[in-house]
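Shown below is the structure under consideration.
Omission of a single protein chain aside, the complex is shown with its protein chains in their original locations.
Chain nomenclature is as follows: A, B, C and D, assigned in order of appearance, with residue numbering initiated at 1 for each chain independently.
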Amino acid sequence: MARPDMTRHANPTALLALAALSAVVLVWSTPLLWMAIAAFRPQNFGGLDMASLWPDFVPTLDNFAEALDSADFPLLYLNTVLVCLGTLAVQLTTVTLAGYAFARLRFRAKELVFYGFLLQLMLVPPILIVPNLVTITRLGLYDSLLGVMAPYFASAFGVFLMRQTFRTIPKDFEEAAIVDGATWWQLVWRVLVPLARPGMVAFGIVSVVSHWNEFLWPLMVVSTPDNQTLTIGLASFTMGAESASQWGVIAAGTFLVAAPLLAAFALFQRQFVNSFLFSGVK
Amino acid sequence: ATDIEMFFPVPVEGKLAKEMKNLMDRFNAEHPDIKATAVYTGSYDETNIKTRAAIKAGRPPAAVIMSANFVLEYQINGEIQPLDPLIQADGQTPDAFMGKFWPALHGNARFAGKVWAAPFHNSTPLLYFNADHFKAAGLDPNNPPKTWAEWVDAAKKLTVRDGDTVKRYGLMLPGNYDYLGWVMTALTMSNGGLYYNPEFGGEVFYDTPSMLGALTLVDNMAHKYKVMPDGVTDGKAVSTAFFAGQASMVVLSTGSLSFIRQNMKDNYGVAFVPRNLRNAVAIGGASLIMPKGLSDERRQASWTLIKWLTSPEISGHWSRFTGYFAPNKGAYELPEMKTFIAENPDAKVALDQLQYAQSWFATYNTVAVRKALEDEVQAVIAGKKKPAEALKAAQAKADDIMRPYVEQTALNLPN
Amino acid sequence: MAQIELTDVRKSFDTTEVIHGVDLSVAHGRFAVVVGPSGCGKSTLLRMVAGLEDVTAGSIRIGGRDVTGVEPKDRNVAMVFQNYALYPHLTVARNIAFGLELRGTPKDEIRRRVERAADILHLGGLLERKPRQLSGGQRQRVAMGRAIVREPDVFLFDEPLSNLDAKLRVTMRLEIKRLHEELGATSLYVTHDQVEAMTMGDVLVVMNGGYVEQIGAPLEVYERPASTFVASFIGSPPMNFLAAEVAGREARFGDKRLALAGHDAPSGRATLGIRPEHLVVDPETACLHLSVRMVEPQGAETIVHGVALDSPFTVRLPGIHHIRPHETLPLAARSEHLHLFDAEHGRRIG
Amino acid sequence: MAQIELTDVRKSFDTTEVIHGVDLSVAHGRFAVVVGPSGCGKSTLLRMVAGLEDVTAGSIRIGGRDVTGVEPKDRNVAMVFQNYALYPHLTVARNIAFGLELRGTPKDEIRRRVERAADILHLGGLLERKPRQLSGGQRQRVAMGRAIVREPDVFLFDEPLSNLDAKLRVTMRLEIKRLHEELGATSLYVTHDQVEAMTMGDVLVVMNGGYVEQIGAPLEVYERPASTFVASFIGSPPMNFLAAEVAGREARFGDKRLALAGHDAPSGRATLGIRPEHLVVDPETACLHLSVRMVEPQGAETIVHGVALDSPFTVRLPGIHHIRPHETLPLAARSEHLHLFDAEHGRRIG
Partner (left out) sequence: MVAEIEARVGLPTVLARRSAGRRSQLGRAALLLAPSLVFLAAFTYWPIGQVIGQALTIETFGSDTVGYGLGNFERLLADASFGRALLNNLVYALGTIVPSIAIALALAVGLQDATRFNAGLRTVVFFPVLLPLVAAAALFLFVFLPGIGLLDYYLARLGAGSTNWLGDPDIALWSLIGLTVWKNAGYYMLFFLAGLQAIPLDLYEAARLEGAGAWGRFRRITLPLLGPTLAFVLVIALVNVITQVDHVVVLTKGGPSDSTNLLLFYIYQQAHENYDYGKAAAATVLSVAGLLALSLLSLRTLERGIHYEA
């Protein structure tokens, strides 16, 4: 939705605001810009100008080659995609159902149960490692992608988001469907779920981004190299304790990992923002 | 075939992970009845967490390449098994088994009367210096500083100033946790000290003259001579500064050797960590351990793998690839290794220093006890505290952390 | 045969009763309009018939069957909502087909029926559009389509035209009427617009505050409103009221008297009602003098607002009149156009 | 003195011109109503006067001052929005006081003025409520309050009544009119409801597709619409049109002829217009026979829809008539009630 320009008449305040905005954006983009340049900079362990943002060199793909060589990237991508989408698929189910229940149904102790859900957000990860690994092992999911996903199958954040989304959907739609003869599950799947899509997209972004970039938990659960995810592959050359400073390779590797998300966001950012708009978070 | 998995961290470079996989393929080819998988498990710390979590979850790995100074705690907590029975089953004595490794490595592998680990790759701190800077400052790169006095002198000469701002530091020491403790151990030992009681996991020697001297040296470098940056410098920052010619001398692990060798543009040299009273450093690196709770079959397969990985040939191969030194003395008898040493005299320096190396710091709650000192040393480096008060505080804190253990052991007196 | 019968239907939300016992019967094929001011309970009544609200007491029968506790989907009713409630993610065709799909009607049958509905409603070219690509009137027609395609026993409408502009409202009200004549299904139509009510209904149900005030044919209600409330609600501008004294066949107000031919009202205080359109300017027979305050020329007629006998008073004169504020209009009314209500409760007395 | 003058005002969004050069002058204290179908540019015109939209070409003067490039806040205009735009987080009192607070009016003065506005608009008891606790009509009044409290030179209204129900619309339109008479500020009022336009305006500005079709007093526009568009837009039900042949002082359509007394139309094809209210049922003088399709009794009058000479045709008869579909009504019209438009462009020709 295009909004008319509210600072159309140039005045000092507007200019000041514009300047501040530019400054912020500059600060925000600099590390990224550097990363982009460093990724293409030939290995340079001598100069003082490693931080230079001026591409005064012949770009090279060596850094990417080296990063790619450090791990089986196609497999890592595949595993990561599986984890993200698998998690999301289950989450969307659980979160939609629960979100609907909290938004629309009347039952006793609703508030209390809801806060019980929110508890999930507050837990700190390090304390969960051992108990969850024990549970995962008992379920026979140790060293499997399913084991990586399982703890996230319920999502308090998602339930919250979907609850807000459902609340913004006019009751008329439901009542129309009821009169038209919908059973309650037809109501949920054929009317509410399609209407709640923005909320799902918004949640999808949050969920995929966080699982795409997750490191510690996959590292704990997965043992077979065939089951490892991108961040683990990336860590093998960014986190060495005694390692020297291969900034170029690190930058290239980071790009490799972040590129799909970045591309997706750049392409669909309007839809993303809109999905947050309609998701009832406002 | 028996499936076994081995956890391994990558302490240096991404390439290692790949090479480890090659090694495993080779092992599996040579041992058709065993299928070993090398599992990359992050840094040393993460490997530690994962190992423990896996043990708690009832899925212990068959072998782990574990930071050598964590081994003691696994033994204290009863989570690993001694290797003695396996050694003996091979018709060997533990003495003979350990005898294959450099003596400096024994302390962190064999204690409390048993063999708990097999050294896999090891390191010591080394002094790296920029030979070009040496020449420019009128120093002889072939005769690097050997004593603290020469060291200070060299550092002063190498430091380049522009008014009040320093353009180039004469010396940089890694000051992040873990690295700092290791460097301090080296300095204390070089000052005649011990740092901790290698025979008992409940005692550290922080508040001692030898440590005070070492810390005072560091303090002076930073604040009196101003040849070293004020405040903590991360290990990675140190190596970057060294590459960039911003630091003329640095203390880094021998593990960085091959990387520096391959990428350094300026001429460089390596030397022993300078001494005050004696030449001495602590070893670093990792050993192979075997968690408890393995089936006989897996235990045997794991043992086969451990022996294979620590054999002279593999040990030497890995050493050449990584820059760590090979713990197995036999490795250096092999022709490839001899050629390698001849071609890379800097590797020889590391090896030579090994003669003077001692065990690595390991106590009950190693990390916390070490951190007790490191926090205080960092405060000194940052100019927040004086060495004497810092060491008192460190000692008190460390004693406090170790108290439960001490009370159950050394102070658990018969009534 | 699908007549609707409500027997002493009551509804409470929590502890507040908002429908206080409604009896209503709509014969098969009739078009009943429920009209009343905002908040009087029209929607609630309709929603109880649809099954969207529970009935607190009483019973509802459709086509003779007691549906009081029956699920909405088993009542075979269709409803058109005020905001149309078109599913934004479905095309017009799928919106219309939705109810049939839910029931698992065969594909062919659905296509046939949707096409027929589209024909009836002139939606031919729009079937593949999404609701947001439609104008208000088109949306309204799609909502109708969704209702008729199911061939329900009963149609329910909740202010289906209130979101349209004035012109379109007129057009659509004719269209709905035409549709009803074509389909002949029993309909219950809720509105607060008395013009809609008058023009569309076979039967008018006038509600007020949870009670039914009057049920009857539109003109019957217009001609013999049962109460001052109905009298003022039906007809625009609303009926004028004067406090009067009835004595025999005469009504007195101020210093005037008016013969009450054909009225059988008891003597005593009463409220006299005269519709604005029943007053004529006639200096000869004038029984009232209107002091003009404001004039609304509407072209076809002129509405004159003013004060007579200390009460606000409105006159509706056909055609164009050049009347200015502060003039005085002498007004006459015919006796048969007078309404009498009891002074206390406003019930019709003659 | 705050007359509004627009001189050849044009507006383009991107490359599309939506206002094609409007000249308009509203004298001080007059109430001008801009009326036209949806999308014709009414709001855009109003917003340009308010300063909320830039003017692409032309100039706007308020009270003689050229305000074309002036910030909205410096134009001393107040505007009532269609959705009222009440600040949901502020009480009624603070909503009304908002503009004054911004200008740093002293607290006392604000209180005094808010109270006066509340008095005028009967908002007394509501001052501490939040907008969501108000009914539609109350919100509308608060929006008015917000406008009048600033004592602006010019009032702008953008369909302020379109969100109210029928009854309330009638009441509020009288109220706004009364208020205007009380305050006397120049007003520009946008609506698409021709009844509002007719009854409220001193001046009517009829727009269509970005052009002004006619400017004039309401009755003038009603009596002599400048085009078929105006003729059909002003008046409800809309004017009936028939294709006719003008020859001399006679119009022929079908096999009928009608004398055109007082019309000076050139001979040739033309469109003949007759308003529904100007037809009478008269078998004697009938010139048209209406085949009845639908009857809408409205109490005070009866609207009859049907077909005559193959064109849809509507008749508005005063009072109650019991006419049934399929009857035929003989209709007569008086010559002075006929309108003639050129057949091609629909401009008035007599």
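Definition applied: a contact is a pair of C-beta atoms (placed from the backbone, for glycine too) under 8 Å apart; a residue touches a chain by one contact, two chains touch by 3 or more.
The structure presented is a predicted model; accordingly, all values stated were derived computationally and were not measured.
Among D:S38, D:N83 or D:S267, only D:N83 touches the chain left out of the display. Touching the missing chain, out of B:W116, B:Y268, B:F361 or B:Y405, is residue B:Y405.
Against the chain not displayed here, subunit B makes contact via residues 45, 48-49, 52, 73, 76-78, 165, 175-177, 229-234, 236-237, 240-241, 244, 246, 364-365, 367-368, 371, 374-376, 378-379, 381-382, 384, 401, 404-405, 408.
By the touch definition given at the top, subunit D reaches the unshown chain through residues 47, 50-52, 71-73, 77-79, 81-83, 85, 87-89, 98-99, 102-103, 131-132, 146, 150.
Listed for subunit A, the residues touching the missing chain in the whole complex are 1-7, 13-14, 17-18, 20-21, 24-25, 27-32, 34-35, 48-52, 93-95, 97-98, 100-101, 105-108, 110, 113, 115-132, 135, 139, 150-151, 153-155, 159, 167, 184, 209, 212-213, 215-216, 230-231, 234-235, 238-239, 245, 247, 250-251, 253-254, 257-258, 261-262, 265-266, 269-270, 272-274, 276-277, 279, 281-282.
The working rule: only the chains that are shown with their structure count from here on.
Distance between subunit B and subunit C, defined via averaged C-alpha coordinates, is recorded as 91 Å. Per-chain Cα centroids separate subunit B from subunit D by 89 Å. Subunit A and subunit B, compared by their mean Cα positions, are separated by 38 Å. On the subunit B side of its complex with subunit A, the touching residues are 5, 7, 10-18, 21, 37-44, 46, 49-50, 52-54, 56-59, 61, 123, 178-179, 235-237, 239-240, 243-246, 252-253, 255-256, 259-260, 263-266. Residues 37-38, 135, 162, 165-167, 170, 174, 177-178, 192-195, 198-199, 218-219, 222-223, 234-237, 275-277, 294, 296-301, 303, 305, 316, 318-320 of subunit D touch subunit C in their complex. Remark: subunit A residues 170, 172-173, 175-183, 186, 190-191, 194-195, 197 touch subunit C in the complex.
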